[in-house]
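A single protein chain has been omitted from the complex, and every remaining protein chain is retained in its original position.
What follows is chain A.
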Amino acid sequence: MRPLTDEETKTMFEKLSKYIGENIKLLIDRPDGTYCFRLHNDRLYYMSDKILKLATNISRDKLVSVGTCFGKFTKTQKFRLHITALDFLAPYAKFKVWVKPGSEQSFLYGNHIMKSGLGRITENTAQYQGVVVFSMADVPLGFGVAAKTTQECRKVDPMSIVVFHQADIGEYIRSEDTLT
């Protein structure tokens, strides 16, 4: 387990800020203690400093996971955000999309969201903006990238895609193995 290099920190923050903007500092300075990011086996983990101290006792090859895994760095040092980060992105999300009950299942299977399934969308969403997807009951379902701006969404036909799927909670069942 090691702290992030500057490069990695930059990449990671960029990615995160796509979804939660400048609320990143809220992730680090929390009222209940300082939290930090650490890298282990190319995966980014988010944990409090107490857990960090505990985890240093464990040898590297035996350590499987610490705190919450946010995502992983690919071989080419790009950062890929995992669904496991949803709990932290959702409360701080800047742009949200609500899906109609009928299309919930479709999104949970890994499909993109079409206009017909779109319930609500935050105002002023830019194109290719990172968004967090919610169900109508305000349960976070995953995140994606807006394919169209909010204005365009109103005009476009029902069968066109409005949100590109990136991660959804159905992955907990579909791809359990890739979480570690």
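One rule holds in what follows: contacts are C-beta pairs under 8 Å (C-beta built on N, C-alpha and C of every residue); 3 or more make two chains touch, one makes a residue touch a chain; residues count from 1.
Everything below uses one rule, namely that contacts and distances are computed from a predicted model.
UniProt lists the omitted chain of the complex under the protein name "Probable 28S rRNA (Cytosine(4447)-C(5))-methyltransferase isoform X2" (options: "Diphosphomevalonate decarboxylase", "Probable 28S rRNA (Cytosine(4447)-C(5))-methyltransferase isoform X2", "Vacuolar protein-sorting-associated protein 36" or "AP-3 complex subunit beta").
Only one of A:Gly130, A:Gly144 or A:Gly170 touches the chain withheld from this view, namely A:Gly170.
Listed here are the chain A residues that touch the chain not shown: 32, 46-48, 50-51, 54-55, 57-59, 62-69, 84, 87, 104, 108, 135, 137, 139-141, 169-170, 172-173, 176-177, 179-180.
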